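Only one protein chain is missing; all other protein chains are in place.
Take a look at chain A:
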Amino acid sequence: MDESENSMDKQIDDNDGTKPEKMFTLKKWNAVAMWSWDVECDICAICRVQVMDACLRCQAENKRDVMGRQDCVVVWGECNHSFHHCCMSLWVKQNNRCPLCQQEWSIQRMGK
């Protein structure tokens, strides 16, 4: 279900035709399947908390936004691995690679 979400985003981004893009997306699906355990559980592999919950750092500092919610977003890389933005921004300062697949890290999208 995560995968189809990603491919929909892709299609909206590039309105011109889906044929070459589709092949590219399929290749990526293979990579996701290899790590399916991580993806299904949606655990941030850095702090080991579910990506939908606040990261360990935000939990420790008990950061909240004006609505009283914890304000800690998820970041997806081009490799489709997801982490807390807080966790990843500390790591990329040292090494700009995805800690799971070692590909160069570039952000695909951010959000909840």
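Here is the rule we use: a contact is a pair of C-beta atoms (placed from the backbone, for glycine too) under 8 Å apart; a residue touches a chain by one contact, two chains touch by 3 or more; residues count from 1.
FYI, contacts and distances are computed from a predicted model.
Entry comment: the absent subunit's protein name, as recorded by UniProt, is "Ubiquitin-conjugating enzyme E2-17 kDa", drawn from "CMP/dCMP-type deaminase domain-containing protein", "DNA primase large subunit", "Queuine tRNA-ribosyltransferase catalytic subunit 1" or "Ubiquitin-conjugating enzyme E2-17 kDa".
For chain A, the list of residues touching the undisplayed chain reads 45-48, 55-57, 59-60, 87, 90-91, 94, 99-100.
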